[in-house]
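Okay, so here's the structure we're looking at.
Omission of a single protein chain aside, the complex is shown with its protein chains in their original locations.
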Amino acid sequence: MKTHAPKFLALFLAAVLALTLAAGGKAEAAQYRVAYIARAQADSFAAWLANAIKAEAGKYPDIELSVFDGEANDEKENGMIENAITNKFDCIIVQPNNGEAQRPYVENVVKAGIIAITTNARIDGIPGSSSVDADPYMQAKVNCDLALTQIPQNAKVVVLNGPPGNFHADERRRAWQIEFFDKRPDVEIVGEQIAHWNKDEAMTFMEDWVQSQSQIDAIVSMNDNMCAGALEVVKGNPKFDKLFAYGVDGTAEAVLLIKEGRMTATCMQSAYDLAELLLSSTDKLLTGAEKEINTDIGNPLITKDNVEDFVKILEAAGAL
Amino acid sequence: MSNEIRLRVAGITKLFPGVTALDGIDFAVRKGSVHVLCGENGAGKSTLMKIINGVYQADAGEIYVDERPVRINSPSDARRLGISMIFQELNYIPELTVAENFFLGEWPVNNFGRVDWRAIREATAELLQSEGLPYSPGSKLRDLTVSDIQMLEITKAVSKNCSVIIMDEPTSAITQREVEALFKKILALKARGVSIIYISHKLDEIFRIADEITVFRDGKAVGTRDASEFSIDAVISLMVGRKLENSYPKESVPLGEDILEADGISGEAFRNVTFRARRGEIVGFAGLMGAGRTEVARAMFGLDEISGGTVKVHGRAARITHPADSIKNGIAMLSEDRRRYGLIPMRSVRENCSLASLERMIYGGYLHSSEENSLVGRIFDRMRVKTPSLDTPIGSLSGGNQQKVLLAKWMLRDPDILILDEPTRGIDVGAKYEIYRLMTELVKDGKAIVMISSDLPELLGMCDRIYVMSQGTVTGELKRDEFSQETIMKYAIGAMDRARGHSYGAA
Partner (left out) sequence: MERRKIGSAWNTARQQYSIFMVLAFLFVICSRANPNFLSIANISNISRQLSVTTILAFGETILIIGGMLDLSAGSVIALSGVLAVASFKGAVAASVPVWGALILSFAAGVATGVACNIVNAMMITNFKVPPFIATLAMQTMARGAALLYTKGQNLLRLGDFVVFGQGSIASVPTPIIFMVCIFIVTWYTLRHTRFGRSIYAIGGNEEAAVASGIAVGRVKYKAFLFNGILVGIAGVLFMSRVNAGLPNGAINFEFQALTAAIIGGTSFSGGIGTAAGTLAGAFIVGFLDNIMNLTGVDSYVQQIVRGAIIALAVIYDIWAKGRRRTRSSLGDIDKKGVTA
């Protein structure tokens, strides 16, 4: 073992490198070269979106799409935007890690005469750039409207937040404040923590709340992942049969939980819809049909009443 | 020498867990004199010096400098009061240059906050020249010998106007020639009015330089006298509290067959070395520092590569590439550098002692603690290891006891061949005697011992045969009836002088 170890390891590393490079290297001659710079492939929504965009791009024979991963790092993402400018892509789509950090770089894209599109979340106010997005405020608001009618008087609720400073996390929480908590002063927040979008962290918080609170009527979560974590804790506990639980994203897991009747509602932030709208907008911009597009996908609310439609969509997409 | 007292301590007491290290010590050093401290390891000399140097704080008692009471809470306090210590085991950063080392921690800064390297180099060059030291300020410490660094440390202390210099075992790792240079230096320092506290076990040396001698035993100062009023025997009997009949308990043991044979082996620092050792025999290796003796031992034990020649153990060819091989062949080695190759300082004496014989207490997938305790306890009794408990970290024992634990580690394995590299370096007379006694016992059991030592009387006293090495080769082999210090030195120096002729010829 000892004497073969070096060869084995070297071979292993070389194989890893070769495989990765082979997977990346394909050359096609298309009319338009489009760069998609993702926030982070390690973020599950971002990864879903990237996959959806890749699939959608396959429907446009004149578009050749390259995907780059910003690795949740502003500096990396900015560097990738610069590289894409230098490489003279026809269109650069940016999913910012942090809108303000990427703003000057997207402005440079416009200056270089390249079509710039920002998405999920859009960077506002760059003249000449386009944007396609889902509105995080609206995503939470559709939940709030439902919750106003559902959550009983003097209810006790717990709140799970995304990472502070994240645009979607902050906007969704703002919507809950203005559209729900301000309108319902009778409702008391008995626990509020940052679970960084993570299922396991949300579980830990919920476990502690179940200990410390005699009554919890609703879970208000800024995404589905954390909501699913909190629900995992009270699974099979009859005390929480009437618990309301709200999330955002419309992940496969949330759709299943709504179907089982354990989760109340979520707002679909469909990566497919976003990808479809992105690519159609890209096409219009590239062919010169339009000069600037700023548009949003819809914010469909998923509840027990319409969940079957979404199950079908997800099944068709192979996510279930 | 004047009668003015430079440094005085009164009633110094220091307690460690389970041990009273110092018990009401009174002691004074006069200006421009050499005051020698002797005593067995653990007698308290080093502890007292560490208190004076601010490394430890006394639990009771006073320190006076120039008859004014002072508090010394750190070595930098001591430095401010003009006290400096040259440690037995020199700690230095090998990558530093002589100049950087001189100004370590107090590099002069120019107006822009940059370290002024030119000033440092110039000041160092000047200092080196005035002290007659032949190195360049730019040479790296790792290229210097222990003795060179010692000289640098002394020079450094003097340059900072230190009036008391403490030297802890300064001659334990340097050659005879270097010892002479050191003594010359000490005389010069005395003449300048510097007081020197000199700790040593080497009684013959002590009498050459001491003005006064204080003997320590079991944490007490048992006698202070002018050197002229002392004799070696008197010092020894004060140290051990009893009379030593014979400092070398050599017995003649019938020799058996060859058990270890090296035939023309070569390695990085030695070539074509041939030697053998027989059952019941103590074989010595003499030579100057750097002659390649330690390197031969290391290679025989599998720590370094043997690039040529053959090794036979028990008459069979042995392939030794790792200490595990040599241990399996019944070879054990006590390294000269016990801190680097011996001690696991933070682990207990028990664990250190068991480390090479784990299969004797761990079998059936389980550590038999009681067996370990009794094995270790028995060997410690036999070797008279002094330790507060088996759980005591080995790093907190005195040097002599550390060495005994390491020797006990190998005794526990019951090896056939024992390679001892400087086994008595930095060890007091009592512990030395016990190690000699043990060596005698071992050869009576039919074992073979290979001993490397820079202490000639010890080699002459204990060995049956001595190989002398110089410049990486064996230059002579002497039988017991041919033993003489002069012959050995001739073999050892002959080649040495040829090679380093000009560097030493000028001095």
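Chains: A and B, in written order; residue numbering restarts at 1 for each.
Basically, a contact is a pair of C-beta atoms (placed from the backbone, for glycine too) under 8 Å apart; a residue touches a chain by one contact, two chains touch by 3 or more.
As the structure is a computational prediction, the values presented were derived from the model and not from experiment.
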item: Sole residue of B:H322, B:K444 or B:K479 that reaches the chain not shown, by the stated touch rule; value: B:H322
item: Sole contact to the chain not displayed, among B:S354, B:S398, B:T424 or B:T440; value: B:S354
item: Residue among A:I194, A:M222 or A:I258 that touches the chain left out of view; value: A:I194
item: Residues in chain B touching the chain absent from view; value: 14-18, 20, 59-60, 301, 303, 322-324, 326-328, 333, 335, 340-347, 351, 354-356, 358-359, 362, 365-367, 409
item: Residues from chain A at the interface with the omitted partner, ascending; value: 2, 5-6, 8-9, 12, 16, 41-44, 46-48, 50-51, 190-191, 193-194, 198-200, 203-205, 207-209, 211-212, 225, 228-229, 232, 251-253, 256, 319-320
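Everything below uses one rule, namely that only the chains that are shown with their structure count from here on.
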item: Chain centre separation (chain A, chain B; CA means) in Å; value: 69
